[in-house]
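Shown below is the structure under consideration.
The complex appears here without one of its protein chains, the remainder shown in place.
The block that comes next holds chain A.
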Amino acid sequence: MNQQEIRNYIETYFRAFDSPFITETPSYFTVQLPVEVDKDLGNRPFYWSYVEKIGIEPNPLQLTFVFEPDSLPEGLRGEELPYGSRRLHQIFDSAKKHGKFVRLYEDTENPVGRPRSSFPLVPWLGVNYKAEFICDQKKDMLLSLGINLISGSVVADFYQTVQSLALTPKLPDYTFTMQPIFGIDSAVERIEAYISRELEQHDTKWAEYALKRLEEEKALVESYYGEEANRQESTEEQESERLEKQRKLLVEKNTRLQELAWQFEPRIQVSALNIGLFYLRTPLPS
């Protein structure tokens, strides 16, 4: 993200919370934080628990963000927001927290000639997933899927598709929602089955390599501790002392083996970023 993209992003963010902009210039802007934003960005959990306990009028912060530090008015202080800065990450996290579940309806004009008749909207469950391919290294992939809760058909790139539709949080006039046939659980199962099929098509060289590596390293550990044990076997010591040493060695070996599995074992972790119920009029190609 470059500075312009970052600025667009956070302006959209503050607008979404209806935060009043106090000043806005090309080089900086100052914004009044609403309470829920202050709680995410203000770094003052004690203040908020205090305010809530005592029941006094809260006094949320104002923040100034700077985009052209060289052309600031004298005496003005503000934060710069380079990519990777802690503040930007706070804003990202806040957006994720407040953008997790939506319910939206498609809003379109009724066709000419039938202005007053009611139209049905089809229920969809849309989920944005992140798939993480993990071994000792990691890569991610985003997957957006939607399932038609009447027909049960699953479509890919669902989010990208619905972004081009007009959506509203209120049920528009002259529309009604159809009763879903698929419940959430079976819909989720279908989506997950779809993802599993999809992921199995992927190149698995990374996983094969990691597994090979794991086996090699395990073999080294096995042989090392095997010989260590033999070496102890041959030294003359009291039986009890020897057993204790053997036990310790075994514990140590198991720790090492567990570490290796933790480090190398290939796996794919799929988690949902955000989820929506979408009631659509436009049919989507499956």
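Following the convention adopted for this analysis, a contact is a pair of C-beta atoms (placed from the backbone, for glycine too) under 8 Å apart; a residue touches a chain by one contact, two chains touch by 3 or more; residues count from 1.
We take it that contacts and distances are computed from a predicted model.
Chemist: UniProt name of the unshown chain, from "SNF2 family DNA or RNA helicase", "ABC transporter permease", "Tetratricopeptide repeat protein" or "Imidazole glycerol phosphate synthase subunit HisF"?
Modeler: Missing chain, per its UniProt entry: "SNF2 family DNA or RNA helicase".
Chemist: Among the options A:R44, A:K130 or A:R247, which residue touches the chain absent from this view?
Modeler: Checking each option in A:R44, A:K130 or A:R247, the one touching the absent chain turns out to be A:K130.
Chemist: So which of A:E68, A:D157, A:E244 or A:E259 would be touching the chain we can't see?
Modeler: If we include the chain that is not displayed, A:E259 is the one touching it.
Chemist: From the listed residues A:R7, A:K39 or A:R103, report the one that touches the chain absent from this view.
Modeler: Per the contact definition at the top, the residue touching the missing chain is A:R103.
Chemist: Any idea which of A:N59, A:S164, A:Q179 or A:S271 touches the chain not displayed?
Modeler: In the full complex, the listed residue that touches the missing chain is A:S271.
Chemist: Among A:F21, A:Y50 or A:Y83, single out the residue that touches the unshown chain.
Modeler: Residue touching the chain left out of view: A:Y83.
Chemist: Identify the residues of chain A touching the omitted chain, counting contacts across the whole complex.
Modeler: On the side of chain A, residues 1, 9, 12-13, 15-16, 82-86, 91-93, 95-96, 98-104, 128, 130, 132-134, 136-142, 159, 163, 167, 169, 184-185, 188, 192, 195-196, 199-200, 204, 206-208, 211, 213, 217, 220-221, 223-225, 227-228, 252, 255-256, 258-259, 262-264, 266-277 touch the unshown chain.
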